[in-house]
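The structure appears right after this line, and notes come after that.
Of the protein chains in this complex, all but one are displayed in their positions.
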């Protein structure tokens, strides 16, 4: 039986280990993906640290991935009904099993809150099989939604990675409008993609507060009008800076993509009255925040929107944008760092420290 | 020169006093209203206690009022252009001078955040003239928007009072939908009107958490499906109660109308994932609240909307509803307590204690 | 083998015939419904007349139906995951096989335009089995979404029938607002349910133009403010009537539910500038209509929305409303006419002539 090398997190807090695993039998309408690139994102750092609940350790991390279809058994159609062929380069929506049968899916239309929802590399563990991208092969279960990457530069797509649909969802839900001043808090992958998408929706000026400086330089190359280092300023100085950039009013829209609870409150304070605050940086529990409901919310007539996950629509459109040289160009400015399976711990460390903007695992290397 | 009796708050924390004031000369396009009824609302309690900033003491309180047009000088047209006549019974939008010339009015379309905005009985003080309803006569400045009360029962309209446009704005902004379960936190005038409006927009079930018991009984008479006393329960018991009423999910929409900062956070916790929380109870600074951005907001994919003030559209439609016996019927269940000018302090005490649901000043009595 | 009586349309234009059909074997996760009531709607008249394309004759009509679950094989869960039991009274969404895999389902979010979509009694024919409600038993294929009718009055629910989700979808998409004047064109089942739902969303006045007079009387009992007979007036008189009811402006929202192409243009002309026109009466091709794009649309800044089908959300909420005595009360005013299988042709004739507001087939009679 063929063997597959995979990097896995044995248990919360433990270092990543490379193991040899058996290649699975394919059930009907499933396939095997030969993984070329799989990302390392902030969530993977939290997975290793054991900060997420409901994770079935041991698990193979790696949610958004790119590869070639090795074997296919049965039907594996694309969204137009065309069957994929073995050898095609594809990516797939990491969210699996959104049920289309529960109250959240069918009545509320809130599919990202479907209780049946599973995510490759996060809530599928090793006991579910080769269900993460940090492996030479990944098992695509029946119902997994693949998208052809024909005509797409894999590196550029992975520079977006899981931040691509996440930030697209956030910027759309924030309803950035033509002529707006958008403020992005955070300069990690989601923040930088939010800068790109805010401009793509017609923001006239995009401001970015983040760190470290090399990421802020990237934000400028992406088209940000001005940036500020969060590590060398306090809230009061940051607020003054935003007001100075916005004729004293605050940003029309603020997108929080930081991970810091206090940034949620700062986002409210940096936004103009009757503006919109979009919270997309609180995917992990980092503790509480304190605000003044009168001053920070009610009197400002603010709209503060949480944004959880993304659905196929965001992912699909993200891939389509990547087919277009002009639309995808900004992502070429996000430097990629590559790591083979044996260097996965190093990749996690570089992501945790902010040294790498986007780290990729290359399982075939 | 004719004299006018008025009740006024001399300074923050001081008791209301009745004074005799001169009747003003009318400038062009102004009028004098002979006040019949003027309300006493929670804001008036805060005005007397000195809890609002930017109030020009001394001032005559009383924002939403009803009366007859005494003298009119020049043009005073209604919204269709018809000139009002002396002797007509009218009410008027207490918000004055929304400028229609600033960035908030013309670009953001956020007229309730217009910096030029003034409110009779709140931000117009005695130095601005007879600018509050707790007086025999009120001076309607040029540009004040009056609405005829022909065919409207004044008592029923005043049972809504300023809560009528406030709650209409809140329930519309919350986008209550047909079939929803709406939860209203607070059973004061705004909360009770929010119960009515939630049902009017098609909520299948409206829950109300408030106090004291006699107000919850009113909520039931207005059509609430169930109520809970906030004073005899803790947050955990309240949350269990809401979940038990909502198949374990939480309310589709929660409208916070309490004045308590902690209620803002509870509102998030009692609302289902991907639901909407509307904050309309934080018109005064009652201090901070602490929440968990991950658990209470981002992961829940919530939409938390502050709601400040109301505009002519809310006020106008509120009055139109009052012309209709069926639509206005619920407000007949809100018991009115009447006080002449000399009993204004008693009225404030009864509102502060929750004894009166809706207190009215009757300046001609 | 057990036998099942069913009424079917052999071919376009042919009369309905009753036939004896074999009871099918159940495949896994399917069930057999013992039909108690199945409706006869305008679409059934068109099916018999052969006016719809893509209908696989012969077919058993009857889309929205009520009955008891006879046999169940395998899993048949409700929306909360609870398995149905044999003997339970249920209805089911007549739309089947919305694929949740195509571009319309997953990217556009337009599930009612999914090309895979099939409808019991309309696009499922006899070759698909017992797939219509005009039969003693109906075969519930795997994936059919059932809803318990426990606590629901079947007659009242069927008084709504397929018009219930259709009109709910229409009124929500039309965004009827509190205080609006809504105009409903048509007084058939969809029109009458649109009257009910417009009031349920807070319309202050609902006008209805339709025929014959006995249906307009029902509209008044449902709460319409005024009605007009379309058969004794011309367009000019109708327009004058609407303007007279709306201070010369036209309706805020008009819902067209007639089937007549010219009514679409009239709907535009009876609606105020910047209002909304909702087209839900053109489910069959009745030919062209002519309008003036400058006068009727562009200069009026109108929003004209087609509305096709409904999804599980509309159907589910429609059933929930029926659990509530107050919310469902209006439908008790829609008189039901019952016909056993042998009188199906009579039922069609009574629906075609407008004699019956809502005709029901009672297959067990």
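Note that the chains take the letters A, B and C in the order they are written out, and that residue 1 is the start of every chain.
Just so it is clear, a contact is a pair of C-beta atoms (placed from the backbone, for glycine too) under 8 Å apart; a residue touches a chain by one contact, two chains touch by 3 or more.
Owing to the predicted nature of the structure, the values given are computational and were not obtained by experimental measurement.
Summary of contacts with the chain left out: across C:116, C:233 or C:284, the touching residue is C:284. Across the entire complex, the residue among A:108, A:168 or A:190 in touch with the chain not shown is A:168. Contact with the chain not shown here comes from a single listed residue; of B:57, B:103 or B:241, that residue is B:103. Across C:68, C:113 or C:239, the single residue that touches the chain missing here is C:113. Seen across the whole complex, the unshown chain contacts chain B at 77, 79-81, 100-103, 106-109, 145, 311-313, 316-317. Mapped onto chain C, contacts with the missing chain fall at residues 103-104, 108, 110, 112-113, 247, 249, 252, 261, 264, 272-274, 279-295, 297-309.
In the full complex, chain A contacts the hidden chain through residues 80, 168, 171-172, 177-179, 197, 200-202, 204, 223, 247, 317, 320-321, 324, 326-327.
As a convention for this text, only the chains that are shown with their structure count from here on.
Counting C-beta pairs in contact, the chain pair with the highest total is A-B. Residues of chain B found to touch two or more other chains are 247.
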